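Removed from the display is one protein chain of the complex; every other protein chain stays in position.
Note that the chains take the letters A, B and C in the order they are written out, and that residue 1 is the start of every chain.
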């Protein structure tokens, strides 16, 4: 288990917040933080958003990661391992020869 | 830079997908994957969802993490560092003495 | 075209906001307001949320509707007509005999 996960878990344990953290509400929280991340880009191009909102983008992205690590941890999952497993699955779904430079979904390839 | 970030970046570079990955669309993708994660819990308790949808929950959570790491990388941010910075900010906003066992937002504490 | 759509459109025309309202950003706005609606239910049961947050739930739901009507209007769609068309499609996908009291997706029926 990575050290960063321990730091995230320590934060909530110190505050006794685990009692609120059921998987459904943690998944909702990941999604809410992701929306707050997107909000920085509302009515803007990427360039305008980065110029005006860089600090907030960084903070909301961190929040997405924090809740994601908490959820993975509560489900007994190593976050690096599930990333590697998904990349492995994606390599099969999107073979380089078929998907290079193409933004189609694997079901349409 | 952590090794897992290199693996994520290698996946898209091999497919020449960086050309599509502007920060606005990456943020949108983080949010869309977070919604697919939540979809596993729709009309269900956490327990029912984990019983019926564990594999899919794992995959969608991995997708949230993959897009988050890509976005952090494209913005020149170390994902562990922004998590640590945010935890630091949250420790100030939510001092243990004020927030222990309480689920209020810091603006309401 | 329903009268409520005219009221919504009048609001933004008076403010000269149509210039910002491309369909992609309007769709994003519908999604952001939907997340603000969900935020009222974060870490809570429906009952707790309605007790504590009724006014805000009402306002965020109104925001979802306002952006949805704007988007429909900009795409030249009558909102009542697209609802009726979708209900018609759903009646075929979910015949009463097969779906009564069952919360499965039509692809799993």
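Here, contacts are C-beta pairs under 8 Å (C-beta built on N, C-alpha and C of every residue); 3 or more make two chains touch, one makes a residue touch a chain.
What you see is a predicted model, and the numbers here were worked out from it, not measured in a lab.
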Interface with the undisplayed chain - residues on chain C: 4, 7-8, 11, 14-17, 19-20, 22-25, 27-28, 30-31, 33-35, 37-38, 40-41, 44-46, 49-50, 54, 57-59, 61-66, 68-69, 71-72, 75, 77, 79-80, 82-87, 89-91, 94, 96, 99-101, 103
Interface with the unshown chain - residue positions in chain B: 20, 25, 28-29, 31-32, 35-36, 38-39, 41-43
Contacts of chain A with the absent chain, listed as residue ranges: 28, 31, 43, 103
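Following the convention adopted for this analysis, only the chains that are shown with their structure count from here on.
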Distance between the centres, which are taken as Cα means, of chain C and chain A, whole angstrom: 25
Junction residues of chain A, two or more chains touched: 20, 25, 28, 31, 35, 38, 41
